[in-house]
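This report refers to the structure that appears directly beneath it.
For this depiction, one protein chain was excluded, whereas all remaining protein chains were kept in their positions.
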Amino acid sequence: MTAATRAETGASTGAPERRRGDGRTYAAYHRPWWFRTFISAEFLIIALLVVVWIIATTSVDNFSGPLTVRYLLMDIAPLMMIALPMTLVIITGQIDLSVASTMGLSTVVVGILHVQVGLSIPVAGLLAILVGVLCGVFNGFLVAYVKLPSLAVTIGTLALYRGIAVGLLGTTALTDFDQEWSDLATSSIGESRIPAIMIPVVILIVIFAVLLHFTPFGRGLYDIGHNDQAARFSGVNVARSQMTTFILTGAVSAAAGIFYTLRFGNSRGDNATGLELEVIAAVLLGGVLIFGGRGAIHGVLAGALLIGVLSSALRLEGVTVNVINIIIGLLLVISVLAPTLVAGVQRLTSRRGGSGPGPERSSPASAPPEPSDPATQQEPTQHDSAPNQSTHQESARADSASKPTVTP
Amino acid sequence: GDSGEGDSAEGESGGEALSVTFLPKNLGNPYFETSNAGGEEAVEEFGGSYSEVGPQEATPDGQVEYINTAAQQGEDALVLSANDPSAICGALNEARDVDVAVVTFDSDTDAECRDLFVNQATAEGIASAQVQLVAEQIDEEGQIAILSASANATNQNLWIELMEEEIAADYPDIEIVDTVYGDDDDQRSFDQTAALLQTHSDLDAIVSPTTVGIAAAARYIADSDYAGEVAVTGLGTPNQMREYVEDGTVEAFALWNPEDLGYLSAWAANALASGEIEGNEGDTFEAGRLGEYTVGADGEVVLGEPFVFDSENIGDFDF
Amino acid sequence: MSLSDSTPVLELAGVRKTFGSVTALADGSITVYPGSIHALVGENGAGKSTLIKIVAGLHRRDSGTFRFRGADAAFSSTAEAKNAGIAVIYQEPTLFPDLSVTENIFMGRQPRARGGRIDKQAMQEEAAEIFDRLGVKLDLDRPADGLSIADQQIIEIAKAISLDAHLLIMDEPTAALSGVEVERLFAVARSLRDEGRGIVFISHRFDEIFTLCDTITVMRDGSYVATTPTAQTSNDELVTMMVGREVAELYPKTPAEIGEVVLEVENLRSAGTFADVSFTVRAGEIVGLAGLVGAGRSEIARAVFGVDPYDSGTVKINGAPVPKGQPAAAIRAGMALVPEDRRQQGLVVDASLARNMGAAIRRRLSRFGLITNSMENRAAGPWAGRLEVKTAALSMNAATMSGGNQQKVAIAKWLATEPSLLIIDEPTRGIDVGTKAEVHRLLSQLAGEGMAILMISSELPEVMGMADRILVVGEGRISADLTREEATAEKVMHAATARHEKNRQEAAA
């Protein structure tokens, strides 16, 4: 692949022909379509998902059974839902640790309004989503306008929202929910084994995919994540965009809380404790860069499904939740470590290769610095999943990648 | 995807080895360790396959995942102690729809979500045993507090209610000043004990109708200035409490034999899954070394009366 | 000791350094003797900073000779260079904002008492001594956070002095200093020289070079040009060596028809940065904003564009007021700003060319609120072509491109908004001479097409060569408004340093 690109690049840098006028045209992409599609972090995780699925189907008893898809999807529905807005938040370089607490608060609000106050589920649910929006507004305000670090803010609201939820109900649980709504939450689409909750989930997925990938707002989020200063200079309203992403996490978390409440017929303050870390793990597994600026919805969905399939298959195998935890943790560490490992291996091989990209190949001193060979230094890592963390790292990498000094 | 093997559950239940899954409230709870051991013993006796799963924390949603898994695996019987009477009903009924026999023990769900409930003792018996123990230890007067498991624990709540009634009726000088919840978590129960003693300086006794709670309370009091002044009693296992009975922190406490409870539950599951009984009132089944049991009203089977442990007899037990 | 027969403290010959595709340094050579103050001059991007970063152990050279005090050297970390006796004042102050002034000076080599404890008393006293010597009053216990650039630079200087090094390198230390502070610094530098240390001094101010330095090395486009004793050269000769060609050729300004007022700024004020700023820019006119680094020119531009807030005043485009603090509104009104720092402000370097060029016009590009890659590609292609951006494809990351090409992308991105006013801050900072001329030709052409242009530049020849009118900013105020005809280098410099001069006179008195 490198050779091909090099040829392509070399061809387009006809240095001496300066004045060719305005007529110059550019290829849209420097990689062929298959490269762009298959050599990406997202595709890697999708491939892994498929492999795991196949292995599970062939070698785990009962995995291909009729109930698996149903339970698997119901189990990860909240995870998938919250992962969507969380992707947006992380792409802007922020984080929201309070989602599971918001979910817990939402389940308590629904419980109190429905069971104790006697409101119908739709009304109670709407109010719960409103509470979720308020939670998001509070986070978003502190992060986007007061400019506090989201990590600290949401560690605070992680405790605050959960504390309010637990405080409101103590350790009692409200369980007396309208049976019709509980049945609806656990029902399937027609005769299929697909749970009905997937209808709203798929709608959300479509909405978030379009929002992130096909709107000016979504593109602004990537800019903010890469470099919020540059985004502001381009006319992106950074504060309002960040506020919006936090409101979205709040609202969707609350919606997930309603589903959770109805599915388990159970409104408790400590519902969904610890889910925030699972959501973040799914998002990061799906190829979203923790520093912001990179990631895609399809990768995140694959990440969430991978966690779901692994858990389901291992549970069926009688493997306990602990081993599942270990596997998720290892996957997470390996997925973020991979780019560094790849870069390290490259560095080793290039060093061993002696006079690889040495001075003799570079353009003469007086010529202006042209992109003589962009492929050699940065390309390989950039594509599979390397975080282009910051300029300093890049130059540091370039530095150490360069040849040892020779005194002629 | 999945292929249509919907009848695998039935296919297996016709065969020899009956698969039984035990699902306690949470893992790492010594009480359930013991009852599961009894269950395993019984399953071995009737030649089934035994497995044991459970959530880390005693929450209903944690249990639902395992109920679902049991349904997916097409287990023949599921024996569980419910973390919530109604929250897990949906999942249990789905499991019963694919022919999993559901037996609850220790803590029940609503009667329509399970086939049988194996009760350790009648609720009245348990409540009354604890009231008598505490009344004796504080000479029928003073302030007592209750350290329970979670606020939603079905059985604990019922016992507490009955204890309150009995005290109000028969012991006018005993006052229940507080009921707190340690969630069957050591650290929390321990801290709750400290908070109780701090808040109620004239407290005479703590009654903890849960094994984790009583051990934590005893441990806190044994090392504190309250040793000998504040009585601790309730429901506990001999191994956990031995140290405190021997050093005098705890005079006496009650429990049934949890091993027998698990043992009986497993046999009840066997009887159901093998089609020997339907779970109707009046059905009878054999329970190995424990002999014959009869299903009572609401599909309830009662193990027996609680047993009181004290320094005299605690040496005779090891569970 | 005598100058001639001592070994050089620093010797570099044919040193080369590339960053990916960018050759920052092609042939870096310099020889510095003990007891000498050696000036290193060259245009922006000539490779001066890169050269000294190699000496400092921050970068490793790709090839070439590097000898320190007569022995071959290759420092792989700044600590090694420091231990060998090299002190460096970097161009951008690098301080720890949370730590105190004293700690910033001594970090990593604090004086120690028994048991490894830091001797805070000794540290304080030593710091106070250095500041006395520099004649500066600074609260030694306050955190570095919030210090002015000048104060930060002074801490850098104190840090370097405290190192007691054989070689002291100063990369534009005076850029933000006032006249008095510069004088003090020079006095210290001379006394260090007299102690027999070698000093490398980088500055764009010729007057300083001629007052302070005894030898001058000139660099151009990453390569060594010449070394000459100060006494044997002149201002003009230096400029010719630095630029390497006739200056006129670089500034192809063609007269354009001046039209209506496009930008009108009235009484703009922002506490602490600028005040009383009023000016206009007409269609077809290039207005140059000149002044010393740190005078507040960029701040004015950013406030006008709405990236920074301002306290009072008005900004109008074509007669209509522009709301403050909203870049999006400014863009809609027809304003464009190519900022001074293209890597931090101008571009998202980790995103593709197409994404970058579409960034300011997304709302316009989108259909029913939706936007796709192909829409961006279609919009980006023609502009990239017009500016002759050199790249393999529109999907290439901006980070892979040379500085000059990045600058073209940044300009193209803003031209794509089809603005009536283009504000361009340091249009040619850090780009090579060839591209520089291209940018200048483009600006001239745009003005010819009737665009109003406000150009900020620290390079006097650039302002003089390109602008129809020159506004000089001194300490946050507009201190002169000169037409192309009446502007001379002396007048501009005088206006830019008016307050400095006053300070200097006061200090002398």
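Should a chain be cited, it is by its letter among A, B and C, assigned in written order, with residues numbered from 1 in that chain.
Keep in mind that, in the parts below, a residue touches a chain if its C-beta (ideal position, glycine included) is under 8 Å from a C-beta of that chain, and two chains touch if they have at least 3 such contacts.
Keep in mind that, in the parts below, contacts and distances are computed from a predicted model.
**Student:** Which of the following is the UniProt-recorded protein name of the chain this complex doesn't show: "Probable glycine dehydrogenase (decarboxylating) subunit 1", "Autoinducer 2 import system permease protein LsrC", "Nitrogenase molybdenum-iron protein beta chain" or "Amino acid/amide ABC transporter membrane protein 1, HAAT family"?
**Tutor:** "Autoinducer 2 import system permease protein LsrC"
**Student:** Under the definition given at the start, what are the shown partners of the omitted chain?
**Tutor:** When the full complex is considered, the omitted chain touches A, B, C.
**Student:** Just to verify: which one of A:Val123, A:Val202 or A:Val333 makes contact with the chain not shown?
**Tutor:** Missing-chain contact among the listed residues: A:Val333.
**Student:** Which residue among C:Ser6, C:Ser63, C:Gln124 or C:Asn373 touches the omitted chain?
**Tutor:** Considering the complete complex, C:Gln124 is the one touching the chain left out.
**Student:** Have a look at C:Ala187, C:Ala271 or C:Ala489 and name the one touching the chain we're not showing.
**Tutor:** In the full complex, the listed residue that touches the missing chain is C:Ala271.
**Student:** So one chain is hidden, and I want to know which residue out of A:Leu119, A:Val210 or A:Ile324 touches that hidden chain in the complete assembly.
**Tutor:** Only one of A:Leu119, A:Val210 or A:Ile324 touches the chain omitted from view, namely A:Ile324.
**Student:** I'm checking contacts with the chain that's been left out. Which of C:Asp141, C:Asp164 or C:Asp207 qualifies?
**Tutor:** Answer from the full complex: C:Asp141 touches the omitted chain.
**Student:** Take the complete complex as the reference. Which residues in subunit C touch the chain that isn't displayed?
**Tutor:** 57-58, 77-82, 90, 94-99, 103, 107-110, 112, 116-118, 120-121, 124-125, 128, 131-132, 137-142, 145-148, 271-272
**Student:** Considering the whole complex rather than only what is displayed, give the residues of subunit B touching the chain that is not shown.
**Tutor:** These residues touch the chain not displayed: 27-30, 32-33, 52, 54, 56-57, 185-187, 190-191, 194-195, 197-199, 201, 215-216, 219, 223-226, 239-240, 242-243.
**Student:** Over the whole complex, note the residues of subunit A touching the chain we left out.
**Tutor:** On the side of subunit A, residues 95, 142, 146-149, 151-153, 155-164, 166-167, 169-171, 269, 277, 280-281, 284, 290-291, 320-333, 336-337, 340-341, 389, 392-393 touch the unshown chain.
By our rule, only the chains that are shown with their structure count from here on.
**Student:** What chain is the most remote from subunit A, judged by the mean position of CA atoms in each chain?
**Tutor:** Relative to subunit A, the chain with the farthest C-alpha centre is B.
**Student:** Per the contact rule at the top, check every chain pair and give me the one with the most C-beta pairs in contact.
**Tutor:** A-C
**Student:** Averaging only over C-alpha atoms, locate the centres of subunit A and subunit B and give their separation in whole Å.
**Tutor:** Using C-alpha averages as centres, the distance is 42 Å.
**Student:** Taking the mean of the C-alpha atoms as each chain's centre, how many Å separate subunit A from subunit C?
**Tutor:** Going by mean C-alpha positions, subunit A sits 38 Å from subunit C.
**Student:** Inside the complex, what are the residues of subunit A that reach subunit B?
**Tutor:** Answer in residue numbers: 57, 61-62, 64-69, 71, 75, 170-173, 175-176, 182-183, 186, 193, 260, 263-266, 268, 270-272, 312, 315-316, 318, 320-321.
**Student:** So in the complex, the part of subunit B that touches subunit A is made up of which residues?
**Tutor:** Per the touch definition, subunit B meets subunit A at residues 1-6, 8, 51, 53, 55-56, 59-61, 64-66, 68-69, 71-74, 84-90, 94, 98, 150-152, 181, 183.
**Student:** Can you check the complex and tell me which residues of subunit A touch subunit C?
**Tutor:** Checking each residue of subunit A against subunit C gives 5, 8-9, 12-13, 18, 20, 22-31, 210, 214-216, 219-220, 222-223, 226-227, 229-237, 293, 358-359, 362-363, 365-366, 368-374, 377-379, 382, 388, 391, 394-395, 398-400, 402-408.
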